[in-house]
Structures are given as structure tokens and as C-alpha cells.
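Note that one protein chain of the assembly has been removed; the remaining protein chains are unaltered in position.
Note that the chains are named A and B in the order they appear, and that numbering of residues resets to 1 at the start of each chain.
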Amino acid sequence: MLALNRIHATRIVATPSALDSAQWPDDRLVFRIAADEALITPPMANAVVSDPYAIVVADSGFAGAWLPMEEALPLLEHACEWELPRERPAFAQGSVAGIPAKLWIEKDRVLLIVPAPFVADFEERMA
Amino acid sequence: MNEFQEKKIKFAWPEPKRSYDVVIVGGGGHGLATAYYLAARHGITNVAVLERKYIGAGNSGRNTTIIRANYGIPEAVRFYQRSLELYKHLEAETDRWIMHKQKGLLNVAHTESALRTERARAEVNTAFGAKTEFVAPKEIKEICPQIDLTGGNVWPVLGGSYHPEAATARHDRAVWAFAEGAMKRGVHVHQRIEVRGLTMSGGRVTGVETSAGPIAAKAVVGAVGGHVTTLASMAGVRLPIRTHPLQAYVTNHYDLQFDVIASSPGLLFYMSQTARGEMLVGAEIDRQPSYSYGSTYHFLQHCSHRAITLFPFMRSLRILRQWTGVCDMSPDYSPIMGKTGVDGFLVTTGWGTWGFKAIPAGGEQMAQLIASGETPELIAPFGLDRFASDRMMADRGSAGTH
Partner (left out) sequence: MRLIVDGQPIEFDAGDSALIAMLRAGIHPTGGGCLCLGGDCPHCLATVDGVSYTRTCETPARPGMIVERHPREGYPPLPLNNPAAAEEVKARNVHCDVAVIGAGDSGKAAAEEAERSGKRVITLDAKRGQEVVGVYPGPLVVARTPDGMLHVHPREEIIIATGAAEIQPVAPGNDLAGIVTARAASQLAAVGVPLGRVVAVGARPENAEATVADGQLIRFEGNGKVEAVIVRGADGNEKRIECDTVSVGLGLSPRDVLLRMGSGLAIRAVGNAAREPELPACPTSGVVCSCSGVTADDLQRVWDSGFRELELVKRATLAGTGPCQGSVCVPHIRSFLKERGGELQAPFTARPANRQPTLGEVAAGAHHRATPRTALDAEHRRLGARMDRIGGWWRPWNYGDTRAEYWAVREAVSIGDVSTLGKMIVSGPDALELLERLYPTQVSTIAPGRSRYVLLLDERGYVLDDGLICCDGASRYGLTFTSGGSSFAEMWVRDWAETWNLDVRILNQTMSLGAINVTGPLSKELLARAGFTRPMRHMEHTMATVAGVECRIFRLSFTGELSFELHHPAEQSAELWRSLMALGTDLGIKPHGIQTLLQLRLEKGHVIVGQDTDFDSTPRRIDMEWAVRLDKADFVGRQAVLRTNKAPLDKQLVGLEMDAPAPVEGAVIWRGSEYAGYVTSSAQSHALGKAVMLGWVKLFDGVLPTELTIDGRAARRVSLPFYDKEGRRARA
């Protein structure tokens, strides 16, 4: 059974150009969840973007789980109406099993992310 | 099994005249009932109903036929109770079998806040002449033994309200009864005539432009359902109406074993069994405004899922047919009836997802308004002017379905 854990992250809302030009260390996963918003994990308390009004906050509002590709694909075939991106790695967002989800797809594994308040429902639906 | 013998019905299809006292645009239930009551109650028969397709082609022939009066505000309860009473006697009045059947309607609640709504419904209904009582889960199970009170362990039933006088009738037959009754008294009903414009003179509407040429009229009534904003704009009248699709479906035919109309305002679905044994299932409007009559799988899928949650036996029924109507939704979930501010032009609209039940009273009251020139007291609160004067008829008891 799928078990999701809270993701410790930094959430940044800034102008799209500030996010475009920001440099992120290689050991971080940076998800661009909107043109003006990025989610960085593990967290970066000292994240810098060139926008004086940027909102930079620690965030534990999401939960996620890594799945090997061969487990993820059949699950997603049932739970996901939309077509997964074909390039690797890829970031995608959309409804998965009726819950707003984010997918980080690497060559041989997938990170499934949902807002923490939906974890119980998500785990049950993906079981 | 053919229980429908239409041999008694006699429609008359005369040639259109160039001028009438009253032209009603739209051969749906409201247009035809208005014509019927004009002729039957007021002797006004120089009347034409213009229908661009066939009578009942719009929502009047697409709805889930629920007749109820358990609305949320006094004005609405009174009005719909009047309609419910008229429906009870419609077969006797028109000598036509509309398959009217009293079934009772059960609204179930899955949350404390929904319980509050159902309690409030019972209170205001009882105060204004509609019979509705608050019921506990045990009573719900007695009224509707097929229900799973645990709601599939997801949407438990905590209580609800029961409205014993709710009924259904065959929609087409109601339309035909009014059409034939009007025709018999000399009203002209013209199919395949589309109104394309309104003729204006001196600031008042004096007739219509149609696919069959101009037709003059002393009064024009817009009764075109989801297409009303287009029509009204031809007279410069802006209506606070948005058109949204509403879908429904039926299963194949099964033995008659489900007596009640069951509805879950929280899950947003409702169902009943038709006289022919189909389970008839409906839900809420499509959120996106549209004039599309296309059916979506999303609706079928989610509506079925909800139905199974409360009625597990539905799981192995087969779905026969799915369809869509486009509904004239008003901002306060109440109808808009009467004068428009432009002389010679009246509307009956805002029937949204709930106007089938209103056909007799809507027609009766509109006819009285046309005949007397005075807005009857029963429908005065539902005038178009209420939006400009901040007197909305906000009705949560209507709120979006059947």
C-alpha cells in the first residue's frame, strides 16, 4: 500500500522572471507549480530570488511518496485520465484519483505529491 | 408492450395567419400552458404559439418530471403548491392521461448543515401549505427500503425530509394535453417556425420576424427556455439569465419496485422509476455556461457513482440513454415572470432546472396577466424588476436541481 510522508519544502512566490533566473543547488528538487510559484525540497531557508516582494516560506503542506516506475504506471493508468508527459524527467500536475496531485517523473521512478489534507483519501484510492 | 394509445388525441395544424392578438414564442410547456389558459379561462383564442422545432422539443420534453412544492421561501412554496394542485386535476380538466402519479419525495442529508436545511424546509413548507416533514434515518429506511443508510460508508444518511405530495407525470403528455386543449379552443400552434427578430414600433413590441415571414401581435410572450436571453435582447431587454446544460439518463426497463423519488442535495443526484420501469437519474447543472446539447461522460460517470453509493442495487442496471437540455438559470434560483419594461413584451423564464412542475401555475398566471394587464399577486414577487430593486427571491430550497 502506498504511504505518503510530509514533504519538507520551501515555497516561493515571486515574479516569473525572478524564478526563471534563479539558480538552485543540484541537490534540490525544484517544482515549478505555477508561473509565479516554486516548491523546493529539501527546504532552502536561505533561498534567494531577485524579487524584493517574493514570499519565501517553509512549507509542510504537501505529502509524497516515491514509486518505482513499474508500480507507478499501472496505478496511474487507472487513476489518471490525462496523458503523462513522455520526456524525462518531467513535472506534471492534475487530478489523480480525483485529488489534485503533482507528479515528478524520473527515468525509473515517480514522486507522487498531494496536499497533506488529502493523504488519507489518496492512499485509500490508490490502494 | 405499448401502453400509449394516442388515438384520442387530435392535433390541428392550420396555416399561420399574418397577425394574432397574442404570439407566444416557444412551444414548450410554459408557452403552451399560457396559450391553453388564455383560451380556456379567458376566452382569448386569437393566439399563436410559434415553435422552431416540434412541441416539447426543449426542456419540457427532456426533464426528469418531478413535481414538488418543498421550496425554501414562502412565495415559492405558495406558487409551486398551486402548480402541484393544478397538476393533480389536469387529467380531469383536459381529459388526457398524463400519467400523473403521487410518489413522495425524500431528500436525504449527509451532514449537520444539510440537516439544518431539511429542517428549515419542513418548517417553511408546513407554514405555507406544502406538506413536508423532517425524518430520521429509520423512517427513511421505511419510506425507501432500497437505500443504504451508511452511504457506502462514505456519505452516511443522518436524516432528511419527506414531501409526500411530490409526484411525477409524463412530460410529453403534459405538453400534448396543453397543446391539444389550446388547439381545440382555436389557438394556432405552429411547428418549425423560428422567431428570428422582434418588430418594434414606438418603443413597443408589435410582432415577430420568423422563418415564415413577419407576424404581427398585440403582445409577444417569450417562453423559449434556455434561449431566452437572445430573444429578449432583440427587444433591448437584458435578463440576468445564464444558460447551463443539465443532463439526465435512464436505465433499461425493470419491474416497478421503486416507489419514491429519492434525492440527495449533498451528493447532487436524484432518481425515480418511470411508469415504464426505467430508473431515471439526474444531477446538477454543468458549471460551465453553454448552449450545448452534447452529453458528457463525466456526468454519466459521476452521477452513476453517486447513485451506487446510496443505492448499491443500481450497480448492475444497464444505462439506456443519456441526454441534455439547456437551462435558463436565474441568479436567485427563482423564476422570472411577467412584464419586461418594454410594452407588448412579456417573458416567462428563469425556469432553470425546476420549471416542469411550474407549467400549470406558470401558464395560468401568465394568462391572467395577459388577459387583465395586471400582474397577479401569486407571481408579483417574481418580476424582472426585482433585480434592479434589490428584491431577489433567494431560494436555497430550489438551489439547482429538479
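Note that in this section a residue touches a chain if its C-beta (ideal position, glycine included) is under 8 Å from a C-beta of that chain, and two chains touch if they have at least 3 such contacts.
Quick caveat, the model's predicted, so the values are computed rather than measured.
Chemist: Quick one: jot down which shown chains the absent chain touches.
Modeler: A, B
Chemist: Could you tell which one of B:R18, B:K138, B:R287 or B:R318 touches the chain left off the display?
Modeler: B:R318
Chemist: Give the residue, chosen from A:A14, A:V30 or A:A47, that touches the chain omitted from the document.
Modeler: Considering the complete complex, A:A14 is the one touching the chain left out.
Chemist: Would you mind spotting which of A:P42, A:G61 or A:P89 touches the chain that isn't drawn?
Modeler: Answer from the full complex: A:G61 touches the omitted chain.
Chemist: Just the residue numbers, please: which parts of chain B touch the chain that's not shown?
Modeler: Residues of chain B in contact with the hidden chain: 1-2, 4-13, 53-57, 61, 74, 110-113, 116-117, 119-124, 127, 146, 154-155, 172, 191, 251-255, 257-258, 267, 276-277, 293-297, 300-302, 304-309, 312-323, 331-332, 389-392, 394, 396.
Chemist: Considering the whole complex rather than only what is displayed, give the residues of chain A touching the chain that is not shown.
Modeler: Residues 6, 8, 11, 13-15, 36-37, 51, 53-55, 57-61, 77-78, 80-83, 97-99, 115-118, 120-122, 125 of chain A touch the chain that is not shown.
By our rule, only the chains that are shown with their structure count from here on.
Chemist: Can you give the whole-Å distance between the Cα centres of chain A and chain B?
Modeler: Their C-alpha centroids are separated by 47 Å.
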